[in-house]
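Shown here: the complex without one of its protein chains, the others still in place.
Note that the chains are named A, B and C in the order they appear, and that numbering of residues resets to 1 at the start of each chain.
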Amino acid sequence: MKKTAYIKDTQNWMNEFSFSHEVSVRFSETDMFGHMNNTVPFIYFEEARIEFFKALGFMQNWTVASSDTIPVVADLQCDFLKQVYFGEKLRIYVKANELGTSSVDLHYMGKRENGDLCFVGRGRMVQLNKHSGKGEAWSDEQRNLFFSPVSIKK
Amino acid sequence: MKKTAYIKDTQNWMNEFSFSHEVSVRFSETDMFGHMNNTVPFIYFEEARIEFFKALGFMQNWTVASSDTIPVVADLQCDFLKQVYFGEKLRIYVKANELGTSSVDLHYMGKRENGDLCFVGRGRMVQLNKHSGKGEAWSDEQRNLFFSPVSIKK
Amino acid sequence: MKKTAYIKDTQNWMNEFSFSHEVSVRFSETDMFGHMNNTVPFIYFEEARIEFFKALGFMQNWTVASSDTIPVVADLQCDFLKQVYFGEKLRIYVKANELGTSSVDLHYMGKRENGDLCFVGRGRMVQLNKHSGKGEAWSDEQRNLFFSPVSIKK
Partner (left out) sequence: MKKTAYIKDTQNWMNEFSFSHEVSVRFSETDMFGHMNNTVPFIYFEEARIEFFKALGFMQNWTVASSDTIPVVADLQCDFLKQVYFGEKLRIYVKANELGTSSVDLHYMGKRENGDLCFVGRGRMVQLNKHSGKGEAWSDEQRNLFFSPVSIKK
């Protein structure tokens, strides 16, 4: 695999994932070059990230109207390793790589059923206070949850 | 042109449009069959409809948080007449075909620069009261605006 | 349920579906009105339709580069019955309502787990010959497959 700045040791990095979410490449997600369009992994990252947050018990709070905080994306990146095609089933893995005061650096990998690594990525989320527009520090409970063992979904 | 139930006389129907909005087919809106994916005209209809509402002075009210009403789509349909390809510039025409108490039947056509009719469509919108969840009758001012002359955009 | 021209008797119409495909409303499929955007059911219809074609054994032929025919959408429509929200699981049902020489009128319904009917729709597909650009008549084998019992998926 091509070296990316956020992956020191590929094998170790891959082993640290436990949570994953399955997606299937939609026909409407292909483009005229015959493969999955390059904007699509970011849709999968969002879907998998939200399932990850649900599994941790965070998402439910963030989507009620009365919530004081929402998660906001600070940055996102994706490295494309293999072309992906219509109908392929991919497992999108998510892990918390590092916690800041009110942010988390999430890492992602998209794998075929046969183990092929198709794309990898990362991105920082910030827990924002809706009223102040500023970062809201994670509670101790939240900090613990991020690194709790979350079993592989489905 | 193939007969559709909502178009009695094609030439008359076409002549009644005055408002239009230009779109350009994005690469990400094509699919592996090499043409614009069939889900895309509905994105264009929404964009053109909103520009139409803006030109009428409605949209601005609907998108402020304090608004008591929002427009909701009751139904949508599209007839595909010609295949459309990446990079094509299309003009999306919108007109109010018929007004109900709190709803409007909007008609659409998507045309190439050379005049080719690529797709036509229609759909009913309802002005919904956010609190009651029921239709909110158009005011006389709104009713008049729907059939006022709106000059062709750009 | 509101009357739509393509549904004569709602209960009979619903009973005729056997094939279905499950989708989950993505965060990126919501809009600032807080619900699923109106363009999204057409993405679900395509996904469910393709799964239906796969179950019938058609899709595999259509997506190989050497295929002489591709399925093309002639028209699409959707009636929105209930607002749908982020994270909801919907079962999208598909059936062949009527066969033409080279086309098929497909009907759709989107249902919540609790049985709520959220949207219904229909649309005609044509089997197109890539070279002539004209409709290619269904074979007898294909005609039989359309009305064979396809068991409910998953």
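For this structure, a couple of remarks:
The working rule: a residue touches a chain if its C-beta (ideal position, glycine included) is under 8 Å from a C-beta of that chain, and two chains touch if they have at least 3 such contacts.
Remember, it's a predicted structure, so these values are computed and weren't measured experimentally.
Contact with the omitted chain, checked across A:16, A:75, A:98 or A:113, is made by A:75. Panel shows subunit B; residues 26-28, 43, 46-47, 50, 63, 86-87 of it touch the chain omitted from the view. Residue positions on subunit A in contact with the hidden chain: 4-5, 32-33, 37-39, 42-43, 46, 63, 70, 72-80, 83, in rising order. By the touch criterion stated above, the residues of subunit C touching the omitted chain are 27-28, 30-32, 34-35, 37, 39, 86.
Here is the rule we use: only the chains that are shown with their structure count from here on.
Shared contacts of subunit B and subunit C, meaning chains that touch the two of them, come down to A. When every chain is reduced to the mean of its CA atoms, the largest separation from subunit B belongs to A. If you tally contacting C-beta pairs for each pair of chains, B-C comes out on top.
Relative to the centroid of every protein C-alpha atom shown, the closest chain centre, again from C-alpha atoms, is found for C.
Taking each chain's centre as the mean of its C-alpha atoms, subunit B lies 23 Å from subunit C. Subunit A and subunit B, compared by their mean Cα positions, are separated by 36 Å. Centre-to-centre spacing of subunit A and subunit C amounts to 30 Å, using the average Cα coordinate of each chain.
Within subunit B, residues 32, 37, 39 each touch two or more of the remaining chains.
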